[in-house]
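One protein chain omitted, others in place.
Presenting chain A:
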Amino acid sequence: MLRHTALFLGYELRNTVRNPVWPLFGILQPVLYMLLFAPLLAKTTPGVPQAETLKQFTPGVMVMIALFGSLFVGFGMISEIRGGVLERLAVSPASRPAIVLGRTLRDVIVLVAQALLIAALGLLMGMRPNPPGLALMILLMALTGVFASSLSYGLALALRDENGMSQIMQLFALPLILLTGILLPMSLAPGWMRAVANFNPLYHTVEAGRALFNGDLGNGSIPLAFGLMLVLAVITLRWSVSSMRRLAG
């Protein structure tokens, strides 16, 4: 299984490196947010230096990449199902978990590369996050990425249909963004919204990210976010692997 995972990972990575348009395109929006939205945000909070605003803002942008970069990977898998690629693999002796694991790992690696890019941009713009905090945040992002991309693969294998998939995503996307406080801290939200947000694991991820960047490493949101994401990642990964087994026998 490990050997096959490495094979699939290598294949997918070479593919991405040869054709890096989509990951680059995917990072464009977050980069624009950093460049345009952060200064705007700084204006609305006079007296707070831009570097501080960025520290509040960047963790949200990172979670956004982790979520939206990875949630769409399932569309690629649907076209692989349609083109018979997965069927061909299913007839081969390929390890079933490896088919999913190789792809998920590729997604996580792309994600970490994107996160480093955003972090570098933030540093250039004057942000000074706590270094161990930044490292932990990237780890947390990778976990979020595992969760989002295996959720996406699981959905793709269950639905096998682009339309159904985009409908489900639209249903969840907006409330998730609003209740996560990705763009604006939830402290600006009315009380009921904050109460609802508590049930949104991504809200805790962003909160943990802000704490990490501020060097507040003892903050309770950090273990909470890691724990939640770990559990979610394990559940969705198992789901996508078992869906692959069902498809491939």
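Just so we're on the same page, a contact is a pair of C-beta atoms (placed from the backbone, for glycine too) under 8 Å apart; a residue touches a chain by one contact, two chains touch by 3 or more; residues count from 1.
We take it that contacts and distances are computed from a predicted model.
Q: Quick one: find the hidden chain's UniProt protein name among "ATP-binding cassette domain-containing protein", "Inner-membrane translocator", "cytochrome-c oxidase" or "Pyruvate synthase subunit beta".
A: Options "ATP-binding cassette domain-containing protein", "Inner-membrane translocator", "cytochrome-c oxidase" or "Pyruvate synthase subunit beta" narrow down to "ATP-binding cassette domain-containing protein" for the missing chain.
Q: Going by the contact rule already stated, which one of A:L2, A:L36 or A:V91 would touch the omitted chain in the full complex?
A: Within the whole complex, the residue contacting the unshown chain is A:V91.
Q: For chain A, which residues lie in contact with the unshown chain of the complex?
A: 4, 7-8, 11, 14-15, 19, 80, 82-85, 87-94, 248-249
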